[in-house]
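As you look at this complex, bear in mind that one protein chain is not there, while each of the others sits in place.
Take a look at chain A:
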């Protein structure tokens, strides 16, 4: 019953005209940047962050969240229609979505993506409403050693789940942790790796690094491929899913939602991983796996549901523990701090309208997206068919403005440029930069919590094992590591990821 009262409060907040308007603005912008390769939600949210200062806190977060999950939608539209994933999380959708479009079933593929996302969004909203209060209750019990162990789990999980070489994933994590050391040591005040550059005293700006690695890196990679971007779009007709189709997509949508909700909660999981994993799972479970890659409707339904569910459940650790699981969530924490709200378990009790309003707005935003997506398809396709040589300078410009606006520092713009080149090179050697980003975000926090735990225990390291929560999490870490190291599992892991 509590949940109904809470959701009632949430909808009352989310349905005010102003919040509805900003929710719409958020999902619309999100769809647009989802369509464009190179300009992701990190750049967009960073740019809009200072603007949100004048807005009430709930309105600001509703809009920023809309950008994030709206981007998942936009990414799939272009993935299906023109074989161009605007976001990493919709890479898998190109496999079958584009094939469906070539067979003249573009309309059906888009409708399936929209319906799957909407169902996933609805269920994920309920999942958050059900579990977030419980989790926040547990979070109150968390002490510094527990937080530290939880972050260790996040990093290990991101290695285990990263696609591609294990060696690369571990390497990326270590580099990320090292980059996290830059700045003033919070316990002694000693500057580390700052080379007397004042801009480095507060550490590396992760927005600049994220935009360099993902945004600029992707633009350079795109420029290298002389891919024809001639968009030959047959009219988006095709029927809505038939009764037969519904039978085929019903379980994939639910399984995708379940998998996405779980993976989204894990630090480093989120939408990307969810879409890859659910595609692989459906292919395994399907009675006709040979159709996958040739336009199987399940191959659109499952990953699209999974990435949307993952995008939403990624809010859970941020809202309940104050721990960001990806760069976007780290920015959301920044948005809360600007408003004077300290992220963590108290948000739910001290700011119930904000907390539940944000959750309710996600459902409303998903509804907007379904309504918005179909009539605007022509518009989005036009946006993609703008020649890339005109598009990329604009995107570069927006990235530079976005980075600069975070702390009005031109140093950060250079930092972004440097990491753009690094991102391109990492792509070349086949190393995925996502674990590095996570390690950078979590690394500084991990060190802070570990040292705080040791200060409070007067230097006794065994607190990590004597605190029951911490010990439990560390056992899970060990189990995870064992599963990766075991030869049998390792082989299967490689097979699973090799398929993509």
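One rule holds for everything that comes next: contacts are C-beta pairs under 8 Å (C-beta built on N, C-alpha and C of every residue); 3 or more make two chains touch, one makes a residue touch a chain; residues count from 1.
The definition used in the following text is that contacts and distances are computed from a predicted model.
A single chain of the complex does not appear, and UniProt lists its protein name as "Tripartite-type tricarboxylate transporter, receptor component TctC", one of "Homoserine O-acetyltransferase", "Ubiquinol-cytochrome c reductase iron-sulfur subunit", "Tripartite-type tricarboxylate transporter, receptor component TctC" or "Beta-ketoacyl synthase chain length factor". Touch with the chain omitted from the figure is made, among A:104, A:137 or A:198, by A:198. The residue touching the chain not shown here, chosen from A:51, A:394, A:465 or A:486, is A:51.
Contact between chain A and the unshown chain involves residues 47-48, 50-51, 53-54, 140, 143-144, 184-191, 196, 198-199, 201-202, 337-340, 342, 344, 346, 405, 407-409, 448, 452, 455-456, 458.
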